[in-house]
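All protein chains but one are shown in place.
Let's turn to chain A:
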Amino acid sequence: MTEVSVPALSLVVLVGISGSGKSTFAARHFRPTQVISSDFCRGLVADDENDQTATPEAFDLLHHIVGTRLRRGLLTVVDATNVQWEARKKLIELARAHDVLADAIVLDVPEEVAVARNAARPDRAFGPHVVVRQRKDLRRSLAKIARDGFRRVHVLRGEEIDGAVVTYEKAWTDRTELTGPFDLVGDVHGCRSELETLLRELGWSVTPTGATHPEGRTAVFVGDLVDRGPDTPGVLRLVMGMAAAGTALVVCGNHEQKLVRALDGRKVRVAHGLERSLEQLAAEPEEFRAAARAFMDGLISHYRLDGGRLVVAHAGLKEAYHGRASARVRAFALYGDTTGETDEYGLPVRYPWADDYRGRATVVYGHTPTTEPEWVNNTICLDTGVVFGGRLTALRYPERELVSVPAERVWYEPSRPLEPRTGRAARDPGVLDIGDVDGTRFVETRHGGRIKVAEENSRAALEIMSRFAVDPRWLVYLPPTMAPPETSRLDGYLEHPAEAFEEFARTGVTRVVCEEKHMGSRAIAVLARTPEVAAKRFGVADGSAGSVFTRTGRPFFGDRTAALVDRLRAAVTPLWEELNTDWVVLDCELLPWSAKAEGLIRDQYASVGAAAAASLPAALAALESAAGRGLDVGALLDRTRRRAANASLFRDAYARYCWPVSGLDGVRLAPFHILACEGRATAVTEPHEWHLDLLGRLDAGILTPTRHVFVSLDSPDERAAAVAWWEALTASGGEGMVVKPAGHTPGRVQPGVKVRGREYLRIIYGPDYTDALDVLRRRFTGRKRSLALREHALGLEALERLAQGEPLWRIHEAVFAVLALESEPVDPRL
């Protein structure tokens, strides 16, 4: 048995003459989708696997498929003769372009065997001379294939071919099986004493040659252990001991790389603190120097940990390079990306790769000293410049807690002052990329699976978002649409609470809350305790401390928004203590309806009322005259009278929700749901009782309470009482009520259904809708209900991402998707 061991992610190039059994070999050892053969591609582009004139285009296709698979991180096997150097060279370039390793497997069979096999196949019409030529090429290749650039060349002959077993080697960077918990430590730079202090602070017991943690934590060093500081050998001794004992992982920093070259006697410029390491190591015994050299030389570019959720590299790593192996991956991991510019101190300007980072894995790195570590798109730099008199910082993972100790002194003068990231390279969290939102998208949600957004809808949302929406840093949530219950069969009603209760009872909900539905405009209020909190938590540093926006993300009142936010912040003051938070997101209704929708009311509703009031009396007069002449207009006259009455009820229905507002006087807000606060997506975690109780205790003139009743669905009495409550509410002009499960209910259960009052529905279905109930009952709520579920899942996802401090683009992705779904064609009257 011959073992052929290839990297788990690699390009495997089969080499062998026609008839050498490559396809058979590939089929035996690899999945059919992993094997891309030139014959197959020739067939695709020519309908004939043996049409040699199609060969160039067949290979174009083959290279395209191979490239796509490698980019997506899939092991790929190329089944072609590959006996010529040019053919193999192209494939190796392809592997390098995708930063994966390439192995060759050569099947070296005697010419006669191949010729005999070809002769037995009717589709191989070419003569034996072709095989002879290929055999010649292969022989020439075998002499120097080792220099082609393959990681390894496996040559199989005779028996070995049939007896071979293919095994997979895990990449060195793949430590995904380690799940931590980890203590990730920033650039140490020879500051042994601070390192020991930090480790003790983190709960480690430390000796000069090792450290262990009582809870079995693993330390992960982001590199640059050496240079500049006072005791590089001491740091190495400690960390080498930890690594050997398995309590620490270390990735290579640029300083280790250079130090190894210097120790090897290579020509390097001795600067940036290298001189100190060399000096200190010179004082150490030879064995230690050799061990340290070997240790540093063996450090690898980056690690993937915790199932791929955590990536550690000295200078960070963009997502395309995670788990890949190539010179440029190593260069990126050690030195980062640069813009090609140099700053006023002559140092390279680093390209802010983290601003563009959109990967799912958390990336932890060092390399660039900053005053304060900050999360940028789920990446964090832990280098807080201890050797320059800053701090030594560690990140606890998965807790995501930062722990740091100050430098004992300035050990090395920085060549440029430490400062927060500024200038063009600084991150601006207010800027998102078009790639975060455009095109057809699939958004993964915790509470509703994967949700699709069609391109047409993304396009509509892009326009609304760009032209009208508030700053995306405030736009952390958009409310979902809400469906009505099944249509009521009760005489005179289109909607009735009975169907809502029935629906929830059917899905296993035992208790619901009925909340008064305020007739205003849906409003989301994002409130920070202070402008400083706004800057720190939301990245909004313009002095504002919150925002109030509509269900399509638009501000309510241009320059009055700040005043509204201030009033609301004052009104919710008790929540800061109560929720132990510095910010809160509230779901509300803003009243009156006319405050926001006056244009719509005038253009649509009042216009209809005015036209009706002008024309129906004239029609009535004409009909009465005609009746007076003895003409038979009786039925028409009755109908017109009823229409006139309906039109008047319609006018009263909209006018009820309009009152004049001057400045903010007259504006009221009815909060009914605390969506999220620090660390908690309360919309998911807390029942409605909690929300209504907390909000009900707020007492401020600008707030209006939300009346509500709880209903145990198994109690007919409670149901009847709630129906009576609804009838009273709507009879006195209320819009209706919203029935919700008493707490967040997983699964395909509507988060709420709205039961609207009889008079209110005139605004929706027109003045005469009560005369057309037979037609209107044929309405289809399926789409609306499906949409409500999807938007609800996206909304909760945005809140979860917000509460957990995920990057802005992740929050925006979910919020944008809600807006996009809102542009789906659904009957807006539902």
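Here is the rule we use: contacts are C-beta pairs under 8 Å (C-beta built on N, C-alpha and C of every residue); 3 or more make two chains touch, one makes a residue touch a chain; residues count from 1.
Following the convention adopted for this analysis, contacts and distances are computed from a predicted model.
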Item to complete: Look at the options "Phosphate transport system permease protein PstA", "Glutaryl-CoA dehydrogenase", "Peptide ABC transporter ATP-binding protein" or "Small RNA 2'-O-methyltransferase" and return the one that UniProt uses as the protein name of the missing chain.
Response: "Small RNA 2'-O-methyltransferase"
Worksheet item: Which of these touches the unseen chain: A:271, A:570 or A:772?
Response: A:772
Worksheet item: Which listed residue, A:400, A:452, A:506 or A:602, touches the chain dropped from view?
Response: A:602
Practice prompt. Would you indicate which residue among A:483, A:763, A:798 or A:811 is in contact with the undisplayed chain?
Written response: A:763
Worksheet item: For chain A, which residues reach the chain that was dropped from this view?
Response: 339-341, 424, 428, 430-434, 436-438, 456-457, 459-468, 470-472, 481, 521, 542, 550-552, 554, 596-597, 599-600, 602-619, 621-623, 625-626, 629, 631-633, 636, 639, 643, 647, 651, 655, 658, 660, 763-769, 771-772, 775-776, 778-780, 819, 822-829
